[in-house]
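All protein chains but one are shown at their positions in the complex.
Letters are used for the chains, namely A and B, taken in the order the chains are written, and counting of residues starts over at 1 for each.
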Amino acid sequence: MAANIGILRRPVSTEGVWGWITTVDHKRIGILYGVSAFIFFLIGGIEALLMRVQLAQPDGTFVEAGTFNALFTMHGTTMVFMVVMPAGAAFFNFLVPLMIGARDVAFPRLNALSYWLFIFGAILMNFSFFKAAFPDVGWFGYAPLTTSEYTLSSSTDYWVLGLQIMGIGTTAAGFNFVITILNMRAPGMTLMRMPLFPWMTLIVSFLIIFAFPPLTIALTLLLFDRFFGTNFFDTAGAGADPLLWQHLFWIFGHPEVYILILPAMGIVSDILPTFSRKPLFGYTTVVFAGAVIAFLGFGVWAHHMFTTGLGAWATAAFAGATMAIGVPTGVKIFNWLATLWGGSIQFKTPLLFALGFISMFMLGGLSGVMHAAVPVDTQQQDTYFIVAHFHYVLFGGSIFGITAGIYYWFPKMTGRMLSERIGKVHFWVMFIGFNMTFMPMHILGVLGMPRRVYTYSVDQNWAGLNLFVSIGAFIIALSILLLIINIVRSARKGEAAGMNPWAASTLEWAIPSPPPHYNFAVIPTVRSQHPLWDEEANAVEPPPLPAHGEPHMPDPSYWPIVIALGITMVAGGLLIWQANTWLGLLVIAVFGFVGIRGIYGWVFEPVAEESAERVHAHH
Amino acid sequence: MQYVTGIDDHRTSTGLDNRKLLMWAFLGSDVMFFGTLIGTHLIYRNRNLSGPQEEILSIPITTISTFVLLMSSLAMVLALAAIQRGNMGSFRFWTAIVAIFGSIFIGFQMFEFTEFAHLGLTPRTNLFGSTFLVMTGFHGTHVAVGILWLWSILFASYKGKIHQGNSLQVEIAGLYWHFVDIVWIVIFGVVYLIGAYGAEGRALEDIPHAARAVGIG
Partner (left out) sequence: MTTEHAHVEEHAHPGARQYVIIGAILAIITLIEFGVFYLSIDPALMTWIILILSSSKFLLVVGYFMHLKFDDVRFSGLFFAPFIIMVSIGVVLMALFFNLTR
């Protein structure tokens, strides 16, 4: 059937490279996300190290000012959009269907499309390095700085288009997980029986689908300004408002902060009960605190703009909302502590990282509440205090949480345990390195050291602390090396994990490690929040495959990567168009056709290729 | 926890269809998309008074195009009601009407944009030109995608791929079409009627430049 409609038959093989390129299996897509995020983590980390080398000494000459701008821009953009978000997506993909008792996500091909758009967008943005230079306008890309009047280099075009494409992919993934979690749960898995990780995934997905459109618009307006001469950000010529970009960006940007941290909160909320051997304290409160954070997250954006002169009423209102959003966050922290209280605590590596998350995130949260006080914020705006604050939230919070998740679920993903010994060393090296790097930044900020400066002089008295910070950064790098060693070593000769090595309570541990491609031979029926801790569960062995064989899963598909390629190359055509009009238009036309052709191929693709005999019989 | 065999794999937890839920989630997201565009237009009103402003909006012509789009929405529900009854002839007739009315609306918009260009308003002219034309342009793009979608459905119905049994496909396309319609209801009310109200008087008193444009128009 597909052969009649499409040039490409629906692929059936899941082997080899083509198997990965055409995969629609949520576990494989999760692994693709995870590996990509880790590679970008190394790239973003190297960018950070280069900056720390430059700043280790006063009057450093390691890199030039322009290069330094590119380094902090790409470090920020990479870590936010190409590391923490896709790392979250890796866990969403691999775990959410397993944890809610589903065979796959609601829209498997859309899931593949999300990944390909993410990776192509990321590659396109980094490709600017070969064409012009790295983008150097900050991860927030403030217009009018980013308009062509002030940024001639086409590197900003790569930044805009790359971010736009990644954003489309992320939004598509957001839709997918909203529908998956609402609609694909196993029988008896009511919303209030779901583990916390799928809950936080649901909330993050809502944040994504409602917060990304303002970014999409902001990027589109900037794109139109840069490519077609519109006036949205033309302050000098057309009287545009220099604050428009800041508003649009932070209407997206503050929910984005919660998009980055809520997955880590979900991971930790599922790890703590396992290693305390008791249920999460105040489950309902933690769920609702997450929902309240998400809702309030749309009402605090202007606290990123206190120094722009919003007026007294607006400033007071946004300060109040910002303090209010600290309350549900505090509620969560107390719930986590109460979960540990009185538990039979097992100090395994995942728990260590989870505890690292709670303590470090709490410090970051507290310095965040400090910024809700407008006079304090005004003093600390654009200093290293802010850098310290958001690294305590995003590294101390998100990265510690994600690392806890890696140690916790690596056995499920690969069937092998990570080494506890290396893991514990990894934790302490990372914990010490992290605090050496970012704790002194608070002091540097209060001493007045501004963000984003490429150097400073001896008489400013910042040299000693900066050297200390740089040494800390290399200790973090050492800890990441330990993680790599642990993963490589364990993937080959780690101890076999078995189905449920941590004696955890949630559904993903009820199936073999690694899970078969259909996940559950028979879909379980759930009766409580802790299906594997139920008394009856201990007696129930997972049933064998039903007599009629493996559950039927959707075949792989070429169309997701074809559509993603079409969209990305239309953006590429726009970039070519600047240098060579006709060649650019040609590329846009050809790949626009490829994309539309891909959509039609996708729509009319059957769920599975007809078996060989039937095709034969037709001819 | 237990394992019960024989449970239907294709049921959903909420009982709602995945695709319909996806379309509503998409429309929710699109609310933010158009909300941001319309908001940008509104906060930039009267900020830069050089060049043509809202006085060049033609309310009579846009009322007609609004009427056409509203009637296309009516045709859309009639098409859906027809296919749900299994009346394919009526379904095809009304679907074609929707697509044609949508095309007429696009025609009005192209006429409007061309006319504005003659009056000296392009996206490069001033803030009004940028925000208005990009906002309505994105709406027009949504309409165009809807037209393409409806023609595809009509074509597929002749191939037997759209029938009473999968009228959900038509319902989902319909949801999209009606959404495009309500976005226009908002734009027509807020941007055209409220925006242009009294604009001629203001233009005559304050902006000789714009007054000339009205004179030409």
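One rule holds for everything that comes next: a contact is a pair of C-beta atoms (placed from the backbone, for glycine too) under 8 Å apart; a residue touches a chain by one contact, two chains touch by 3 or more.
This is a predicted model, so every value here is computed, not measured.
Peer 1: Tell me which of B:Gly28, B:Gly120 or B:Gly137 is the one touching the absent chain.
Peer 2: B:Gly28
Peer 1: Among A:Ile39, A:Ala314 or A:Leu337, single out the residue that touches the unshown chain.
Peer 2: For the chain that is not drawn, the touching residue is A:Ala314.
Peer 1: Would you write out the residues of chain B that touch the absent chain, in ascending order?
Peer 2: Touch with the absent chain occurs at residues 14, 16, 20-21, 24-25, 27-29, 31-32, 35-36, 38-39, 42-43, 59-60, 63, 66-67, 70-71, 73-74, 76-78, 81, 174-175, 178-179, 181-182, 185-186, 188-190, 193-194, 196-198.
Peer 1: Please give every residue of chain A in contact with the chain that is not shown.
Peer 2: Residues of chain A in touch with the missing chain: 182, 210, 241, 247, 251, 298-299, 302, 310-314, 317.
Operating definition for what follows: only the chains that are shown with their structure count from here on.
Peer 1: So the centre of each chain is just the mean of its C-alpha atoms; given that, what is the distance between chain A and chain B in Å?
Peer 2: 33
Peer 1: Chain A touches which residues of chain B in the complex?
Peer 2: 1-5, 7, 9, 12-14, 16, 18, 21-22, 25-26, 28-30, 32-33, 35-37, 40, 43-44, 47-48, 123-124, 126-127, 129-131, 134, 152, 161
Peer 1: Which stretch or stretches of chain A touch chain B in the complex?
Peer 2: Checking each residue of chain A against chain B gives 103, 106-107, 171, 174-175, 178-179, 182-185, 187, 189, 209-214, 216-218, 220-221, 224, 228-232, 238-241, 244, 248, 251, 507, 510, 522-528, 531-532, 534, 536-537, 540, 542-543, 546, 551, 600, 603-604.
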